[in-house]
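The complex appears here minus one protein chain, its other protein chains still in place.
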Amino acid sequence: MSTLTLCFRLNGAEVTREIPTSAVLAELLREEFGCTGVKLACSRAVCGACTVLLDGVPVAACATFAFRAEGAEVTTIEGVAEEDPVRRAFAEHSAFQCGYCTPGMILLAKALLARNPAPTREEIAAWMSSGLCRCTGYQMILEAVEIAARAGASA
Amino acid sequence: MMRVAGGLVAASQYALPPFVLHRPTTVEEASRHVAAGAVALAGGTDLVAQIREGLAIREVADLSQVRGLAGVSLAGGTLRIGAGTTHAEGAADPALRAALPGLAEAWGRIATARVRFTGTIGGNLMAGRPRYEGRLLFGTLGALLRFADGTTLPAERLAGEASRHRLLTDILIAGPERLLFRYERALRPMMTLALCLRREADGRLSGRAGIATERLAPAFLPLPELRAPAAEAEAAAAAAFAALPRDFADPMSGNAWLRAAGHATLARALKAIAA
Partner (left out) sequence: MSGPLRADALEKTTGRALYTADIRLPGMLHAKVLRSRVAHGRLVRIDATKARAMPGVHAVLTREAIEPGTVPFYGYFIKDQPIVALDRVRYEGDILAAVAAETEWQAAQACAAIEVEIEPLPPVPTIEAALAPGAAELFPEPPIGMVPHYGEGASAVARPEPNVCFAFRYRMGDAGAFAECDHVFEDEFRFSRMHHLHLEPFVSVADCSRGRIEIWSSCQNPFPLRKEIARMFRVPENRITVHVPYIGGGFGAKNNCKTEPIAVRLSQMTGRPVRFCLTMEEGFLTNTQHAAILRLRTGVTRDGTLVARQAEILLDAGAYSDASPLVAEKAGYRAPGPYRWRHVDSLCKCVMTNTAPAGPFRGFGGTQAAWASESQIDMIARRLGMDPLEIRLKNALSLGEPYMPGESGIDSDLGAGLRLVADRIGWRSTNRQPNRGLGIALGFKDGGGVNKPAQARVKVSTNGDIFLHCGTVEIGQGARTALAGIVARILGAPAHRVAVAPIDTDSVPFDQGTNASSGIAVMGQAVAQAASRVRAQVLEFAAEMLHASPAELALEDWHAVRGEERVPLAPLVMRHFGGTGFEFSAEGFFKARHDPRAPLETPCVFWEIGWAAVEVEVDRETGRVSVPRLVVSGDAGRALHKAACRGQDEGAAIMGLGQALFERMVYDGTTLLNGEALEYRAPLAEDLPAEFVSITQEQGHGPGPFGAKGLGEGAMLPIAAAVANAIEDAVGVRITELPITPERVLTALQARQGRSP
């Protein structure tokens, strides 16, 4: 088969699409569902700009075949509530500049806090090293994750 | 899609050629597809990159529904790691942490948070990229790779191309309780070094070191037999690195430096492992 029918939950809603087997998740989310918050930069699973959560697990949407989302819950930045403590911490602490890495960084941080609600600074730095930010020098991002953790982001 | 220079010029951010997808549920079925030329897709964190680099594929065998590929077990004095075990599962596995804590610790540090949850050790090994660390870790450990067709291959001898049409099922490490393992990656990406010592019945220690760079497949260096690794560390490291090929160098790291820094790192690792 070179096409297939894909059903999954996108930001809480059931969706179905006929897709080519070779469709990449980022392409599907951006072009079919308008989730342009899924940013493409390196296109080889290194930089993290395209990070989305697949059943809560952070994955590089640029390097994940779309068919792998079958039956899964996919969370993109569009599915993060405005009141989400991680999103708020990034916004209020100015832990962003150009904003291109920001959706991926927020989702990456959410995945960390879901597993480790009170991480140390070293644990945050190690985890967030999965995302490349060329603008900030990272320190304000790490601080935002700490602020979010204190605000109870894992809840 | 094309290669320009040593680097890559993938023409598109995501446009990939269509392929036929197989979704086997058993090892036998998956193995048949791979033998027939389908590319095995395990965690799926590397194949898109390979395709963007120019890998031509017509068929893909998705291993995500194949039963029995994942998991770690210890039986008959042999540690068995399923090829479909993700990095996160492997690093956290209680049996592995008890049997070979040095490997669990090293395994937990490779790749990124994104890759650790979905990337598998089988995919890491079979991707055939020098910078993927599985081959250094398991090659240094003297692990044996077992394929679905019943053949085996020492991990240190793995070469991506030759094994492409075989389905890796598990990785076997004999006598893990007698192994001491340590992995040094502070000098990454210029150099990484793994050390494995085996405690023999009479208390002597034998073993080897593995050294790799981002661009060079690992070199495995035998160590002389040791009784007191801390005291003998300098001499053992010197002996090991005497065997490093003179052409083991890449454009970012010269042979003399790899030799000197590798020696120092190995001597320290020997002292640390003895402690």
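The chains carry the letters A and B, assigned in the order they are written, with residues numbered from 1 in each.
Here is the rule we use: a contact is a pair of C-beta atoms (placed from the backbone, for glycine too) under 8 Å apart; a residue touches a chain by one contact, two chains touch by 3 or more.
This structure is a prediction, so every number in the text was calculated from the model and none was measured.
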Displayed partners of the chain not shown (whole complex): A, B
Among A:Leu40, A:Leu53, A:Ala69 or A:Ala111, the residue in touch with the chain that has been omitted: A:Leu40
Absent-chain contact - pick from A:Ile77, A:Ala111 or A:Ala153: A:Ile77
Subunit A, residues in touch with the chain not shown (by the definition above): 30, 35-44, 46-47, 49, 76-78, 80, 82, 87-88, 90-94, 96-103, 106, 124-126, 128-129, 131-132, 134-142
Contacts of subunit B with the absent chain, listed as residue ranges: 1-2, 4-17, 49, 131, 186-187, 189-190, 214-215, 251-254, 256-257, 260-261, 264-265, 268
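Definition applied: only the chains that are shown with their structure count from here on.
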Chain centre separation (subunit A, subunit B; CA means) in Å: 28
Subunit B-facing residues of subunit A, complex: 1-2, 4, 20-24, 26-27, 40, 43-46, 48, 51, 54, 57-60, 62-65, 67-68, 108, 111-112, 127, 129-130
Touch list for subunit B against partner subunit A, complex: 10, 13-21, 41, 44-49, 51-52, 60, 62, 64, 112-115, 117-118
